[in-house]
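Questions regarding the structure given below will be posed in turn.
Here the complex is missing a single protein chain, while all its other protein chains stay put.
Naming follows writing order (A and B), and every chain is counted from residue 1.
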Amino acid sequence: MSVELAAAAEQSPDEPSVPRGRLRLAAARVAGSRGALVGLVVLVLLFLLAFVGPYLTPWDYAAPDYGSLRQPPSGTHWFGTNGLGQDVFAQTVRGLQKSLVIGLLVAVLSTGLASLVGACAGYFGGWTDRVLTFLVDLLLIFPAFLVIAVLSPRLRGSGWIAFVLLLAVFNWMVTARVVRSMTRSLREREFVAAARYMGVGPFRIIWRHVLPNVSSFLIIDATVTVGGAVMSEAALSYFGFGVRPPDVSLGTLLAAGAADAPVFPWLFYFAAGLLVLFVLAVNLVGDGLRDALDPTAAAGRHRPRSRRGERTRRGDRRRPTRSTDTPSRRSTP
Amino acid sequence: MTRYLAGRLGYYAALLTAAVFLSYALTGTALGPRAYFEAKQPRPSAASVDRQLTALNLNDRTPVVERFGTWANGLLHGDLGRTIHGTSVNEEFGRRIWVSLRLLLVGSLLGMLLGVAAGAWSAVRQYRLSDRTLTVLSFVLLSTPVFLFALLLKNGAIAAKNAAGHEVVPFTGYETPNLAGGIGAHLADWALHLLLPTLSLALGGLATYSRYQRATMLDVLGADYLRTAEAKGLTRGRALLKHGLRTAVIPMTTMFAYAFLGLFTGAAFTETIFGWHGMGEWFIQAVNEQDVNSVAAVNLFAAVVVLAAGLLADALHAALDPRVRVG
């Protein structure tokens, strides 16, 4: 809490007298967080596996090896083979590739859209707000799954990128609503008023004051979206609306292997394990990023929440809006 | 309060109209019923295909706005049109709606009640073993897709059947056909059939609600009014129940509306996997058959259900929280 204490803890002798920017401060904090580093390393390894893996094995993910059907893992087929004789390792890394890209892209796109629309609706208010809110509500009651299912045959030609766009377009609305309401309360906060009275323009205020202050929520939301997108992709692919054979994703592999899991575990658990590892790594990175962007995190995150006995003075009662314990939500299936 | 709800109702009506039109326009342009008729054997003449399409209000040569007009006019007269096979959409709709509603209502209510209870309990026991266990469990549940639950539950039931030699828990359909016995036997049969599908739907909701409820309950645990209640001489448990939980469930009403969004999708999977002939299963069939009118009917159903859930959530919110009534 206090400067004196903090100074005693980390007094660097040659503190530069011209201050550094906050991006560099945040980067330094990310580097200092062990969880984020572990997550990053795992993510990098997963990407390596997904993109270098296909070159390590002689097998192609689609080509069947009729000599070995449903064989357990061995020297030739590292993860075994499936009922068609396809190499499960080749399929898994191929599926991982798809899922990594789909998950990350959907998360980035949908969170970006959500923060843009939500912050504008909340900050400008009035008719901007009414129109944007109507749009958000309209998309919300539009059953996303139905739309994707109807559209997907049409988009088969344009490939999985159209699929990513569809998933993103139907995923951002709840986030946008939360961002909107957070922005509305931020707009009334004095530091935003202060910036306004200093003559800072509205988009600059959104960029410099509003978005950084909802970033904890956005990051958590983005990480949840990664998992959600991978799951949505899996579910839609299961019904034949997403990634289609012979192409594979972790979702199609899970769907195909689930029924056989008790008897032929290698068909299910490699894909499942990688999926869990992926979602976990994303969560770790998200957690680290969140802490890095929230300067109060180190001091205040795991403190007991109700040390309130002495919060007594007139001004102290207004609490900052922090959403550390934002629970996760499911997107589509 | 009525004025508040009336305001919401008007807004929802506008939303519904826009959503229904857009989804009809989308379905009407994206699906290709013409291909369905052209693929028939023997191949019908172009004129005959056109005639059939027009009769079903499916002709893509008619502007989609006009087709919507015809469909909407029918809708206002209580007629949802004909399926691509020429049968009545109304009949199919009437048959399937109760199947789906039964699943949706029981699934959502069960998920909410259990989730609220688990979340509140978890919050009160924060950082203890039970809280940690619940937290881990909910994260596992949250990262499993609904269709995977359904599959695993079904596999479990099949395994149980194989092991026991007879069906332990039913895993197909929503009732035993030609069941003899009174109303009690029928109810029991229904409940048993509901068990697995409802469970696979409710588990996801349970996890989501419990996370949210835990967070709001934790906020309330530090609230001044809880301390006031104890200072009055209420015991901790009574204060938690009457003052704490009563206030902490208010945000859940908003969650309730949101949860319904995902729930319908989940129901589509569950119905297909457990062989329930409900709206979700119909939808997947209809999309594959390019059956525009059936898809439009399901879309309408989904939008109405979501909006009804939203209205119900608003009503609940207004009933629970005196502060919004002045609105």
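FYI, a contact is a pair of C-beta atoms (placed from the backbone, for glycine too) under 8 Å apart; a residue touches a chain by one contact, two chains touch by 3 or more.
Just so it is clear, contacts and distances are computed from a predicted model.
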Legend entry - Candidate names "ATP-grasp domain-containing protein", "Oligopeptide ABC transporter ATP-binding protein OppF", "Sulfurtransferase complex subunit TusD" or "Xanthine dehydrogenase family protein subunit M"; UniProt protein name, chain not shown: "Oligopeptide ABC transporter ATP-binding protein OppF"
Legend entry - Contacting the left-out chain in the complete assembly, out of B:Y4, B:F93 or B:W121: B:Y4
Inset, instruction - Could you tell me which of A:G35, A:G112, A:P153 or A:P212 touches the chain that is not displayed? - result: A:P212
Inset, instruction - Using the touch definition up top, pick the residue from A:L84, A:V101, A:L165 or A:V200 that touches the left-out chain. - result: A:V200
Legend entry - Positions on chain B where the hidden chain makes contact: 3-4, 7-8, 10-11, 14, 222-225, 227-236, 243, 246-247, 250, 320-323, 327
Inset, instruction - Kindly note down the residues of chain A that lie in touch with the hidden chain. - result: 1-3, 5-6, 15, 17-22, 25, 189-191, 193-195, 197-200, 208-209, 212-213, 215, 293-296, 299, 303-304, 306-318, 320
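Convention: only the chains that are shown with their structure count from here on.
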Inset, instruction - Let me have the rounded angstrom distance from the C-alpha centre of chain A over to the C-alpha centre of chain B, please. - result: 25
Inset, instruction - Please give the residue numbers of chain B that touch chain A in the complex, ascending. - result: 14-16, 18-19, 22-23, 26-27, 30-31, 139, 142-148, 151-152, 155, 159, 204, 208, 211-212, 214-215, 218, 221-222, 258, 261-262, 264-266, 268-269, 272, 283-284, 287, 295, 298-299, 302-303, 306-307, 310
Legend entry - Residue ranges of chain A in contact with chain B within the complex: 134, 137-138, 140-147, 149-151, 153-154, 174, 227, 231-232, 234-235, 238-239, 251, 254-255, 258-259, 261-262, 276, 279, 305-306, 308, 325-333
